[in-house]
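To keep things clear, I will list the structure first and then write my remarks on it.
Complex shown without one protein chain; remaining protein chains in place.
Labels for the chains are A, B, C and D, by order of writing; each one numbers its residues from 1.
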Amino acid sequence: MDHIFFFYFAAVIATTSVLVVALRNPVYSALALLIMFFHVAGLYVTLHAEFLAAVQIVVYAGAILVLYLFVVMLLSIKSEERYHNQLPVAGLLGVMLCTEVILLLIQSRTASSAPAIPADPAVGPGNTEMIGEALYSTYLFPFEVASLILLVAMIGAIILAKKDINERVQQ
Amino acid sequence: MAVPLSYYLILSGFVFLTGVVGVLIRRNIIIILLSVELMLNATNINFVAFSEYFHNVAGQVFVFFALTVAAAEVAVGLAIIIALHRTNSSIYIDDLNLLKR
Amino acid sequence: MIYALIPFLPLFSFLIVGIGEQWIKDRAHLVAVPAMVGSFVLSLLALHDVATGQTVNVPLYTWLTSGNLDIHIGVSIDRLTAVMLILVTTVSTLVHIYTIGYMHGEPGYARFFAYIALFTFSMLMLVMADNLLQLFVFWEAVGLCSYLLIGHWYDRASACAAATKAFLVNRVGDFGFILGLFLVWYSFGSLDYATVFAQAGTLASKTTNLLGPIGGTWDVSVMTMICLLLFTGAVGKSAQVPLHVWLPDAMEGPTPISALIHAATMVTAGVFMVARLAPLYNLSPTAMTVVALVGALTMMLGATIALTQTDIKRVVAYSTMSQLGYMVMACGLGAYSAGMYHLLTHGAFKALLFLGCGSVIIALHHEQDMRHMGGLKDKLPVTYWTFLVGSLALAGFPLTAGFFSKDDLLVSSWSAGPLGQVLTICGLLTAGLTAFYSFRLVFVTFWGKSRVDPHHASHVHEPSTTMTAPLMVLAVLSVVAGYLGIPAFLEPVFHGEGAAAHHEGSAAYSIMALATLMGLTGIGAAYYLYVLNPGLPDRLAQQWRAAYELSLHKWYIDEAYDRSLVRPTLSAAQGLWKHVDVAIIDGAVNGVARAIAWGGWFIRLTQSGQTQHYALGMTLGAVVILTVYLLL
Amino acid sequence: MTFPLQDLLAILPELIVIGTACLILALDPILATDKKDILAWLTLGALAMCIGLTSAHLTGHTYAFSNLVVIDSYGAFWKLLLYVVTGLTVLLSLAYLKAERLSIGEYYGFILLALAGMMVMVSGADLLTIYLGTELMSLSLYVMAGLKRTEARSLEASAKYFVLGAFSSGVLLYGISLLFGLAGSTRLSVIAEAITTQGTANPMLSLALVLLAVGFGFKLAVVPFHMWTPDVYQGAPTSVTAFMAVASKAASFGAFLRVFVEGLGGASADWSVLFTIICVATLALGNLVAIVQTSIKRMLAYSSIAHAGYALIGVVVAAGHGGEGSSSGFASVLLYIAVYSFMTLGAFALVGMLRKEGQESENIEDYAGLAKREPLAAFFMLVFLVSLAGIPPTAGFIGKFYIFMAAVNGGMTWLAVVAVIFAAISAFYYLRIVMVMYMREPEGAAASQSRLETSPALSFVLACALAGVVFLGLFPNGLWSLASHAAPLLK
Partner (left out) sequence: MTSFPWLTLIVFFPLIGAVLCFLVKAESSRWVALGFTIGTFLLSLPLWWLFDPSTATMQFVERASWISSPPVNYSLGMDGISFPLVLMTTFLMPFCVTVSWTAIEKRVPLFMSMLLVMETAMVGVFVALDFVLFYVFWEAMLIPMYLLIGVWGGPNRLYAAIKFFLYTLAGSLLLLVAILALYFQGGHTFDILELSRGTYGASLQMWLFLAFFAAFAVKVPMFPFHTWLPDAHVEAPTAGSVILASVLLKMGTYGFLRFTLPMLPDATVTFTKPMIALSIIAIIYGAYMALAQTDIKKLIAYSSVSHMGFVTLGIFVLNIQGIEGAVMQMVNHGITTGGLFLCVGIIYERTHSRQIQDNTGLAGPMPRYAIFLMIFALSSLGLPGTNSFVGEFLVLAGTFLWSQFATAFAALGVILAAAYMLWLMQRVVFGTPAPAHRAHLLDLNARETATLVPLIVLVFVLGIFPNPLLTRMHASVTNLLNGQKAPAFATTPPLPPLPKAAAAMAAISPSSSEQAAAR
């Protein structure tokens, strides 16, 4: 059962990811990505990460991708008539890398068991409550840093994208 | 666990490299950013799979933060794209070649 | 101690005149001449002391010490030195006086006095040296003075070239000298005459393998090596073949210099050195033979060239060369005292001849070509008569000093074995030639019709007393010097090791007779050709074209040197510079720089400005590293 | 869950920086345009407080926030360096922004936020914190690079930086995920333990190493991950370039060493080989390409690439050496980066303020005859360049001295020889600037000659950089003992 779900999700994810890269129309690419996000979320569910699955859909599909589409529409971007001319080289490299990475990954070993981390209560993953608690206790500091990142992104986006402010003081 | 960990790894590896190739071959910056999202999602699959494998919440927490960062990057990236489009009226990255050599 | 002043009086004179040249100007002789006279007087005192059996040693200071190399500068006088002192101071004093007149009104008047004072100092220090290095130091110093004096008229291109040539040719000789000097030091651990002579015997049979460094075998006697190397220096300084080429050109200098340096003193330094180092030469028969042969060759070469020269000073110069050949030959045959004897008398009459030439030249406003002279004996009587005395002495006319010394020389040579006898015959032949060319000079210059440039002909007159007085003194000396018993005085220096001259009665007398005969024949031939049949020489020259040209062009030796040494050296220098230094060595340096810059330029192409190329680069890097990991 | 007060005290400098940043962002809209200098002074005040606070942490080794943050002498070293260079950058910016007529109060906020990111990077004990710190810094820098947003080149720099930065951080993150899979945690100490127990013959580890090398290589700007550097350095506003070239590089080195020594130290045999190759390539490329540049900013960019190569020598050698000796190797890296910071900052400060007809003049040709027009400026530039070339008695020599010393001590004399050959080559392009400044007459009309736009702030920056370069060159003892106390130890 798990296998079926996995293979379904994996197949769709792989296909849509290729489509994202291959489709020339940005809108189609974005839509392919949207489909992928949903299936990644599904994969998360099979991995008992329900909270993340929800976040994936809300943040990625709901916010990020909409933002993308918004910009694509805003700038009325046409489909690309050609790929970058380094396609053959890049493709070759991609294939090589893919072979190598997969070769390496299937030989890999992982830690035999989860190390005991005192701060983490030994609970099953996928518990939204646990994640929330971890975020506001153990991971409070990264959380604050992440908030700063968002702050930077927000203000930075404003600074970069605002149009009409005359920054030359004395002109 | 029914599905071997390596399956997830191979899936994520594939998606990751698709993203890498996307960055290399697409000229539209927006698509390049989408490709980067592919790379980040591949990473997230890894984290979640390891998290499940280890019964460890840390991986999921990491994904949460990665998601946040991705969102922030998108915001900044799109702002840059808009600004670029305003000055260059192009969002093809190979048109950016004032600075070279 | 007072004898230290002999050289230092001229030195002071040099310093005062040289440094104060701007202020002293025409008053230079007021300093220089008294200093010279003082020096001369002291030399006489020294001679007296030496004659009474004392040898003088005045150590001055330690010049340098380094390891076991220990060089002192000092003054030492023995009999050999003493006679040289007399010669040098006498001639120098007379030349000083002569110069007052000769250089009168010249812009470089004071400078000239400074130079000859410096020369005199150096020459005196040279003869008074008690070690080889001091000898070498002043050997070079007199060379320097010679250089400066030849180039005295610095705006004359030929004078400058002659000066450079003189120095360079001497340098070649000194190259051998200094190597010989090192070999002496290496062999004996010292350069002092006394020490070296004392040890000389131990070295007599030692040999060294000359080809050792390149793996061959060629054993050569060390003593022969030493003697030959040192003799190289003498060859240069005393204008022996093949380094004689500088001497005739040196006549570009003012004539008093030719008299002092290039006739009487400096050029004899080589002979002096061989005589001085007799204890060493005596140990090497091979070296002696070489010395004798070189001397004989020079003697004949000089004489043959002198036959056809037309420049009055050059004739005398080649004659000097020829006479130096006599002396060297004598030394080479072991007749050191005879050689030295001839050196002294030659100093007197050759200085006389040169100064006489100077008088003529001054009288004719710096005309030196004999073909523009003639008939001067009435206008320049003092010059003529003194010149005649000098020429007689040179020709070995009986009862002149030259007669005695040349005779002594030839007789000594005859007694030096088979080689000596062959060379004596050469000497006799040369004596005939000598008489011929010296009287050719006399007849062409003083006799016959005047061929003087009409502009000057009217006011040709005898120069001032300062110039004629030295001529007369020298004329007297050219005669008197034969009666002073010089060989006997010198004999103790050489411990009688030289050939026992004067003792083989019959042979001695026959040689004396032959020499006289040769001399008279020469004079007679000259008279026949230049007085009785003035047109004949030209016809003979036409008839014997090749021989004449050979003689006139000095056996083409200068040309040969020019083609074989000078030009190849210069073109090799040019070639090396352009094709090796600039092209290869510097080219390599610049090439490296260019290659680096090219590398930078090439890599820079990767920086295309294309963002995705950059990403590709990163990916490529990762792929390469991963591949390496996979393969390892 | 509440935290002990000491956790907050431990990160007090970070809190001050963040707080000031927020204050600035808040104040900016309120302040009148001509009073924005206040923001800079505010920033400097905050930095001064931080210096005081961090100096107290020069000894000791404590963890905070569930072992996600470590407060130790290593972090303190970098932080102190970062404060100083940030302070100098702020002063430089004060002058630069005025000259460029840019009035953006947020600028100082971004500098402080970037600084906060850097501080998190160097004091992170967990890949998560380090990653987040990196992102905080990077995002701030992306924005800052594009600040002259009406100018195409500035935006282009920003875009390139952003695209490649996002790409590299994706790679980095993937590497982190693999390490997580390897060790079950992103904590550096746990990763180190896992490597010790599992051994290094794990393909996943190798892959992770390579991916991390790409990620950090990008931040350090080493070959072949360097290619963004010249373009971005050239296009970004010069004060930002200075900040990037100095602070960002220092922080990246800080994080890089932290991760590779404390986390991946067990695999040092593997990654030291990897970085040896990168190091030689970096030395070669940086120095060779710098020769043919015509823009001084690009030239300095390549120079900064090359200097990363020199610093890597220390890393490689220390890693190859291991044990007690590694400490002095790492110390040489710390010292080198500190020294590099002063001279590079000084050079960029001058470049930024040298203008021709109101524009930045960045062509090397514009420096022709500078020594005549601006003797003092030319002299300052001379000292910085000489130091960059590593000629005594400047700090650049001391830096190279310790690096080569480490190399010879570590038995990698050949690497030192390679490095000196490239050091000799590097002298060429530094001296070319000297040559242009001192030995060439300006071409063209006098009106178009470039001049230095001075201000007290700039003078102070230059004086500080010069003092740093000269003082460290003559009396390196203090910095060296600081560096050797702070240097990590490879177990």
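Here, a residue touches a chain if its C-beta (ideal position, glycine included) is under 8 Å from a C-beta of that chain, and two chains touch if they have at least 3 such contacts.
Since the model is a prediction, treat every value here as computed from it, not as a measurement.
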Left-out chain, listing which of the shown chains it touches: C, D
Option from C:Ala4, C:Val37, C:Val137 or C:Ala507 whose C-beta touches the chain left out: C:Val137
Among D:Ala26, D:Ala269 or D:Val417, residue touching the chain not depicted: D:Val417
Sole residue of C:Asn57, C:Thr164, C:Gln368 or C:Ser450 that reaches the chain not shown, by the stated touch rule: C:Thr164
Residue touching the undisplayed chain, where the options are D:Trp228, D:Phe330, D:Tyr367 or D:Phe397: D:Phe397
Touching residues on subunit D - with respect to the absent chain: 371-372, 375, 382, 386, 391-393, 397, 400-401, 404-405, 407-409, 413, 416-417, 420-421, 423-425, 427-428, 431-432, 434-435, 438-440, 476-477, 480-481, 484
Residue ranges of subunit C at the interface with the undisplayed chain: 61-69, 133, 136-138, 140-141, 144, 147, 151, 154-155, 157, 159-161, 163-164, 167-168, 171-172, 175, 178-179, 182-183, 185-190, 195, 199, 202-203, 206-209, 212-213, 222, 569-570, 572-574, 576-578, 581, 585-586, 589, 593
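One rule holds in what follows: only the chains that are shown with their structure count from here on.
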Result of counting contacting C-beta pairs for B-C and A-D, higher pair: A-D
For subunit B paired with subunit C, centre-to-centre distance based on mean C-alpha positions, whole Å: 97
Intercentroid distance (Cα basis), subunit D paired with subunit C, Å: 77
Distance from subunit B to subunit A - Cα centre to Cα centre, in angstrom: 5
Per-residue multi-chain contacts in subunit A, two or more chains: 84, 86, 90, 93, 97, 101, 103-105, 108, 110-111, 113-114, 117, 138-139, 142, 146, 149, 152-153, 156, 159-160
Numbers and ranges of subunit B residues touching at least 2 other chains: 5, 9, 16, 19-20, 23-25, 27, 33, 49-50, 53-54, 56, 58-59, 61, 65, 69, 72-73, 76, 80-81, 83, 93-94, 96, 98-101
Partner subunit D, residues of subunit C touching it in the complex: 593, 596-597, 599-601, 603-604, 606-607, 609, 611, 613-615, 617-618, 620-622, 625-626, 629
Of subunit B, residues touching subunit A in the complex: 1-3, 5-11, 13-22, 24-28, 30-31, 33-35, 37-38, 41, 44-45, 48-61, 63-65, 67-76, 78-83, 85-86, 91-92, 94
Residue numbers on subunit A that touch subunit B, as the complex places them: 1-3, 6, 10, 13-14, 17-18, 20-21, 26, 29-30, 33, 36-37, 40, 43-44, 46-49, 51-52, 55-56, 59-60, 63-64, 67-68, 71-72, 74-75, 77, 80, 82-84, 86-87, 90-91, 93-94, 97-98, 101-102, 105-106, 108, 110-111, 113-114, 117, 120, 122-127, 130-131, 134-135, 138-139, 142-143, 146, 149-150, 152-154, 156-161, 163
